[in-house]
Every structure is written in C-alpha cells, then in structure tokens.
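Worksheet: one structure, shown below.
Left out: one protein chain. Kept in place: all the others.
Up next is chain A:
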Amino acid sequence: MSTIIEAPRTPRERSSKGRVNWEKWGWLYMRLSGVLLLILIFGHLFVNLVLGEGIKEIDFAFVAGKYATPFWQWWDVVMLWLAMIHGSNGMRTIVNDYASHRTVRRVLLIGIAAAAIILIVLGTLVVFTFDPCNTFIPADQALTFCPVN
C-alpha cells in the first residue's frame, strides 16, 4: 500500500462536516494558558522564592498562612489546572512526535492522561480541604492560633 504525501500548503480536507477540530482547540489552549501561566507562575515564584527570606521561610506555617485566604487558594488551583493540562498536552505532542510504535505510544499517552487526572484531583482536594487546625495534627505540632484540646 502506498502512502499519499500531499503537497505542502494543500488545504486540509475535513473528514466530515461539523466535527470538532480538537487539534485546533489544543493549539489555541497552549497559547491562552501560556499567557495566563506566565503571570501566575512568575507571581508564585516571586512571592515564594524572592520576597523575604525566600525558600528559607517556606514551611507548614507559611503555606497555612497563604491558604487561609481564598485568593491564594484560587491562585494555586487555577495555576494547577492550567499548568497540568498545558504540560500534559505538550507531552502528548512530544510523544506523538517520537513514539512511533503504536503500543508504546498508547501506553505513554494513557500514562500522561492518568497522571494529569490524578494530580489535578489530588491537588485541588489538598488546597480546598486543607485545615491548619485539622484534628489529625498532634497538639504539640499545632499552630499557635489553633484551639488545642
């Protein structure tokens, strides 16, 4: 069987009318999320690593302080969703470029999708169910403002 290689710049033919062009929306998503991620990630790095003592200050109390406000909860969750989907879609492109063996490619793509779903769900739950005075935390490790019984 011979493969037909179309001349460059031949307009793409639609396989059937009215079907969603996912590849186009993925392409657009990479660009839209990229612009938002630039702001979110640079803000994240500035607040966590540049201000004050940077990495030296980061501990449980630091994060508890940030997650006490919905602003930082939403900042982190939006960043998580945008970055996981952007990164996973980028990895999908790269796998499609290099993994020519059908089964290998399929396994890699399923792995990427599974990792994305698991980490997005986990990360979102962590941010929104986080309670700095959670009853699992031993009294001697609790933050000063927590009502320890």
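One rule holds in what follows: a contact is a pair of C-beta atoms (placed from the backbone, for glycine too) under 8 Å apart; a residue touches a chain by one contact, two chains touch by 3 or more; residues count from 1.
Heads up, the rule we're going with is that contacts and distances are computed from a predicted model.
Of "Tryptophan synthase alpha chain", "NADH-quinone oxidoreductase subunit I", "RNA polymerase ECF family sigma subunit" or "Succinate dehydrogenase, cytochrome b556 subunit", only "Succinate dehydrogenase, cytochrome b556 subunit" is the UniProt protein name of the chain excluded from the display.
For the chain missing from the display, the contacting residue among A:Leu49, A:Val78 or A:Ala113 is A:Leu49, taking the whole complex into account. Think of the hidden chain as still there; on chain A it touches residues 7-10, 31, 34-35, 37-38, 41-42, 45, 49-50, 53-56, 58-61, 63-64, 67, 80, 83-84, 87-88, 90-91, 94, 115, 119, 122-123, 125-126, 129-130, 136-138, 141-143.
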